[in-house]
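Complex shown without one protein chain; remaining protein chains in place.
Moving on, here comes chain A:
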Amino acid sequence: MFEVELITADHKDIIHDVAFDYYGRRMATCSSDQTVKVWDEDEKGNWTESSSWKAHSGSIWRISWAHPEFGQVLVTCSFDRTASVWEEVVGEKISSLPTTSRRWVRRMTLADSRTSVTDVKFAPKYLGLLLATASADGIIRIYEAPDIMNLTQWPVLHEIANKLPLSCISWNTSTYMLSSQLLAAGSDETATHTGKVFIFAYSESARKCVKIETVNEITQPVTDLAFAPNPGRTFHMLAVASKDLYIVNIRGVTDASANTKLEIQTTKFSDHNCPVWRVCWNMLATMLISTGDDGCVRIWRKNYTKNWKCAAVIKAEGSYTSYEPSLNSPTMATSAAATAKYYKKGTITNQNQVPWH
């Protein structure tokens, strides 16, 4: 059964991305209204806006948090062809207030792209303070802050040009059985029927990042992808949002001549029956959320035999009338009968709703 807490975001237009910090206690939202908002959760679980500022001169597509050992750092990317790095600084303590004032300062504008910057992601922390951007002109740029105490310098470390426009990017979080860190990018180009998911890695011999693999099974436009967190798994998982939802299992294998290569196995999930726009893993990669074009979010669970099944469908409704009765009057019997995992709407008849004795 679900408990719902409603937050009025006060953005003037639709939110494009919601990102949570390492602990899930801070939330950053970015919108077509060109502003970024940061929200903090208090001890009682209430979310309040702690900062809000105009960050770009175009829609802000994505936002990403750096690992807290680099401080409170955000990066945003926008239609205005830039990405910006933001750092929260503690101001002078004002004696009348119980807490010190905090504000977000723009540390750097990454203005190398000539087209809309479609995605931006910080790299896993063991690589240092790195971030990757993807642009509509197909260029991936990897930037590094060499001095983690001074975020005003972000030289470009690598630049990878691709033939197709890029819509999304994701870093792998683990290097188990791999010779290098993996970076995946997806293209939402619609004209060609070639693979739309590309995997890049650093090549020791070429001394640069190169494309090492294309996932040929996915030829439809890709709008989002995400590597799963990897606590102790022997293979890597990449979720891909395309015409359907895909889960790509990637295994690093070493051949006889000690070269590592990737073994790729793709599974398609067509439950949405419509394009899938976004994907998101939970902390331990035991669950996955997919955003469909049908107004529904699907939550997928991995069962003990390691198969993925859709466990819940969450639907948006337009009006409150049909909503309130089921929310306000869950009788004791129905709430006890609701399955352990999620609360069901009162209108759905199901054998499990027959009350316990």
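As a working rule, contacts are C-beta pairs under 8 Å (C-beta built on N, C-alpha and C of every residue); 3 or more make two chains touch, one makes a residue touch a chain; residues count from 1.
One rule holds in what follows: contacts and distances are computed from a predicted model.
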| item | value |
| --- | --- |
| Chain not present in the shown complex, as UniProt names it (candidates "Nuclear pore complex protein Nup85", "Probable vacuolar protein sorting-associated protein 16 homolog", "Transcription elongation factor SPT4" or "Anaphase-promoting complex subunit 2") | "Nuclear pore complex protein Nup85" |
| Which of A:S116, A:T133 or A:N172 contacts the chain that the document leaves out | A:S116 |
| Sole residue of A:F235, A:W277 or A:W308 that reaches the chain not shown, by the stated touch rule | A:W277 |
| Positions on chain A where the hidden chain makes contact | 1-16, 18-20, 22-25, 27, 29, 31-33, 47, 58-59, 61, 68-72, 79, 88-90, 100, 115-116, 118, 125, 136, 147-149, 165-167, 187-189, 221, 223, 229, 231-233, 275, 277-278, 280-284, 286-287, 289, 291-299, 303-305, 310-320, 323, 332, 335-345, 348, 350-352, 354-357 |
